[in-house]
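Only a single protein chain was left out; the remaining protein chains are all shown in position.
And then chain A:
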């Protein structure tokens, strides 16, 4: 059942994405077949491709993602509301602004910083042609997450997570499987208030993770935690919209850069917008 849900993301052979020679994917399960395919590329075009790859790294906010959201938007989407004091996870205490009549309030100033860095990382991964997997086990938001993934051309997994999905992939799905380069958790918990297995497995497989951590979640294994509410539909729709816009922006930028490369292979002009 679960195998059928994951679409062409795990078939390494039908990936039309451009892979630069110098870019190394995460984990030892990187497809050797695609590496063979990149060999016939000429050396001067790989140099230009390297230049395209490294250009966004020169500016801190190359994709200008700070325009996408503001403190007021986060506040109106109720991102600052946490669970009750009794549900609090000890490791979330640094991210909390305080507690009001027993309900924890998440510090939105910290959330802004974390969300900015998480979106920036996602944009860079999307720019480099990485595979992004959206994971959420909240049944209430399953459809929103799946439609978000479809809209930006990435993948989603909102059903039962089989134990060996990441750790046992070559045996379960065949040899030469490409694993996701980034996993975005829109809720890091299972419904039974255990942490989602994917968080631990991604850490095992050296796959970076972005995760929305509520006041009852454990942020320690998530690479880019974003402290925020994961129970309100308004907040979830905001996150989905932000991730979708980030990924689309990054991919459009990449296409624009490649077009420029096609027109003038000798010199690259700085991205205009």
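Definition applied: a contact is a pair of C-beta atoms (placed from the backbone, for glycine too) under 8 Å apart; a residue touches a chain by one contact, two chains touch by 3 or more; residues count from 1.
Heads up, the rule we're going with is that contacts and distances are computed from a predicted model.
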Problem set entry | Protein name, per the UniProt record, of whichever chain is missing from view ("thioredoxin-disulfide reductase (NADPH)", "Mitochondrial ribosomal protein S28", "Peroxisome biogenesis protein 5" or "Electron transfer flavoprotein subunit beta") | "Mitochondrial ribosomal protein S28"
Problem set entry | Which residue of A:108, A:132 or A:156 touches the chain not shown here | A:108
Problem set entry | Sole contact to the chain not displayed, among A:49, A:120, A:148 or A:216 | A:216
Problem set entry | Candidate in contact with the missing chain, chosen from A:52, A:65 or A:81 | A:81
Seminar exercise, completed: Residues on chain A facing the left-out chain by the touch rule are 67, 70-72, 75, 78, 80-84, 86-89, 97, 100-101, 103, 105, 107-109, 193, 216, 229, 231-233
